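A quick write-up on the structure given underneath.
Every protein chain except one is present and positioned as in the full complex.
Labels run A, B and C following the written order; every chain starts at residue 1.
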Amino acid sequence: MKNLKTFIITEKGGFRHHIIPTVEMTIDLPAKFKGIHMSRLVESMTEVISDEFSVQHSIEDIQIHILEALQKKHAFQRGEIKFDFEFGYTSKTPVSNKRTWEVCDISATTIMENSCSNVHDVSVKVTGNTVCPHCLANNGGLTHMQRAIGILRVVGSTDQIPSYGSMIEVIENSFSSKTYSLLKLEDEVHVTKQMHENPLFVEDVCRNVLQHANDAYEDRQLEMYAGVRSLESIHKHDVIAEGRIVTNGM
Amino acid sequence: MKNLKTFIITEKGGFRHHIIPTVEMTIDLPAKFKGIHMSRLVESMTEVISDEFSVQHSIEDIQIHILEALQKKHAFQRGEIKFDFEFGYTSKTPVSNKRTWEVCDISATTIMENSCSNVHDVSVKVTGNTVCPHCLANNGGLTHMQRAIGILRVVGSTDQIPSYGSMIEVIENSFSSKTYSLLKLEDEVHVTKQMHENPLFVEDVCRNVLQHANDAYEDRQLEMYAGVRSLESIHKHDVIAEGRIVTNGM
Amino acid sequence: MKNLKTFIITEKGGFRHHIIPTVEMTIDLPAKFKGIHMSRLVESMTEVISDEFSVQHSIEDIQIHILEALQKKHAFQRGEIKFDFEFGYTSKTPVSNKRTWEVCDISATTIMENSCSNVHDVSVKVTGNTVCPHCLANNGGLTHMQRAIGILRVVGSTDQIPSYGSMIEVIENSFSSKTYSLLKLEDEVHVTKQMHENPLFVEDVCRNVLQHANDAYEDRQLEMYAGVRSLESIHKHDVIAEGRIVTNGM
Partner (left out) sequence: MKNLKTFIITEKGGFRHHIIPTVEMTIDLPAKFKGIHMSRLVESMTEVISDEFSVQHSIEDIQIHILEALQKKHAFQRGEIKFDFEFGYTSKTPVSNKRTWEVCDISATTIMENSCSNVHDVSVKVTGNTVCPHCLANNGGLTHMQRAIGILRVVGSTDQIPSYGSMIEVIENSFSSKTYSLLKLEDEVHVTKQMHENPLFVEDVCRNVLQHANDAYEDRQLEMYAGVRSLESIHKHDVIAEGRIVTNGM
């Protein structure tokens, strides 16, 4: 089941979030069945979500509850539920100190196997920028820069998954500069200076995301992936870099 | 300014909605200016939205307030603000009478000219289906059917714009059948029968949307457009139909 | 009919192009008909395209032939056919003088009314960049730059429509710099310098497109529109500008 949309309210760390996720739900098909009772997938979700309106949970909790509710209606060995959604958060402009609203994309999946262990697979995608160090060094201080998109993906058990907010922070601090929906002239000057003082290839940003994630989550057990894509200002194509790191929580 | 995302809470007719719209905002450029003070567009929006958290409004009201706030910061003759967002609503399955969650796409634009008159341009896009009458008549009662997407667009002044809920209803009642995120077997049989009893070309659905909109809004002054797109099950391509009607509110 | 894909070979100005357009075809529905004979639309196109493999034409000619073929099968007052496709062309790197392959997006529509007059509506979309003049002037020579997308749309009769190549040139010359799929270090340094010497707001690029189009096509009768979108490197959102000009061919 794919491309289903629904409406969810969550609360984590005192913040309430209202999201309309695009939902994908799959279960393995037991050998004795010809087809899946599709309506039971939707029913499980609808029931849990209706309940959730009173008792607020994290996305990961809601996904576990939906899979548990489904387990009672329709036996499966391996079930998987994914939410793709936009996630709003606030920030402050760097000099004028005004409040801004930012939005990033999150993809959160829970996999339940043998009705006992749950694995979560969460990707956060945030927009920032890169500045070419090679050109800066060969061009009397002038260089080109561009919008870039950074992804941090973490895979781990329920109590190991970090908050979305901390994952956003890890990615934002890995760019030449973070970006803002609002910038007054003094902010714009500040951001531009910072970009020139912090020139980074797309490969550097990718290494930064992995390094910062490792620093932030070294006491957790997580498999982590980073991916960065730079929308080159001097080319029509994008430049990408990818990497992987594992923390063992020790 | 395009592709900006933000976070808004609205209340209309007793229902509260939380949306993350993609925002597009444009103003004409007075001849004496070389460029627009871009940050003032974002600031106007951020200020109004922050206020809105206490006093809830309709989308159209929020858009007027943003343009009014902008007018004070940055003179313009013609300003335009568009929100694209997903809108969640509930429905009931036709036989088993279970509650379902449905989501449609809405695009809402407000245009302010000469700081006095406001025009709204609102499009609602809902998924339903079509059933081929031509094939049904030539094939012993067998035919092909497919998912279809219907759009109703209305253009008018603030007090003439109908509620999103009534626009959704106009479109849903124009298909061979409305569709549901959840259907038990008895519902599925009911919907399938209804589809065969109500075979409609994409042109028919388009005429229906215009007719139902005319019936529902004949006492309003609106320019209305309908568009329907059928994702043919026997072709790789889609089939479309478009039409227009004007009500003069008399 | 929408979203149909097909395969076409054209020849114009000695260059042969192979394209797979996404096709949209619509005709008005005569009052006496309940539905359109959909297969006649596809048949008209398939017949003309099969023929075209021997005799090569421009996209505009092919579209006229398809509408003429359709006119014989299925009466209509107003018929419209649109091709969306990718168009490949070659360029030279600015210093190292190497050949590069570039690709842009083209949307070409032909409208036939009352089986006599044909109007073409052609949009060409090319990627370049913008450099912020405001920040450059306030920041000791440092500024931010970003990828930008420029569109030139022309509407006119068959003999007035310019070549795609000249439309691409008009747009590319309107950016702070054109972009290339390949750049050696010496080219990159050159492009970066040129960008700093030619800082342009998105509004400036839009005015440039209109000005250059007016200069290039002042002896033609065309209605022309320009649109530019800048993928800001310091914001998560885009900045846009739009304009319009009419040449009367005198």
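Annotations for the structure displayed:
Simple rule for what comes next: a residue touches a chain if its C-beta (ideal position, glycine included) is under 8 Å from a C-beta of that chain, and two chains touch if they have at least 3 such contacts.
These figures come from a predicted structure and were not determined experimentally.
Interface note: of C:119, C:182 or C:245, the residue touching the hidden chain in the full complex is C:182. Touch with the chain that is not drawn comes from one residue among A:197, A:218 or A:242, which is A:242. Although one chain is not displayed, chain B still touches it through residues 102-103, 127, 129, 132, 134-135, 138-139, 141-147, 177, 179-181, 183, 185, 188-189, 191-193, 195-196, 231-237.
One chain is missing from the display, and on chain A it is touched by residues 1-5, 23-24, 26, 29, 34-36, 38, 133-134, 201, 203-204, 229, 235-242.
Touching the omitted chain from chain C are residues 4-7, 9, 18-20, 39, 42-43, 46, 49-50, 86, 88, 98-101, 103, 181-185.
As a convention for this text, only the chains that are shown with their structure count from here on.
Taking the mean of each chain's C-alpha atoms, the chain whose centre lies closest to the overall C-alpha mean is B.
Averaging C-alpha coordinates per chain and comparing to chain C, the farthest chain turns out to be A.
Inter-chain centre distance (chain A to chain C, centres taken as mean C-alpha positions): 36 Å.
Among all residues of chain A, those that touch two or more other chains are 103, 181, 183, 185.
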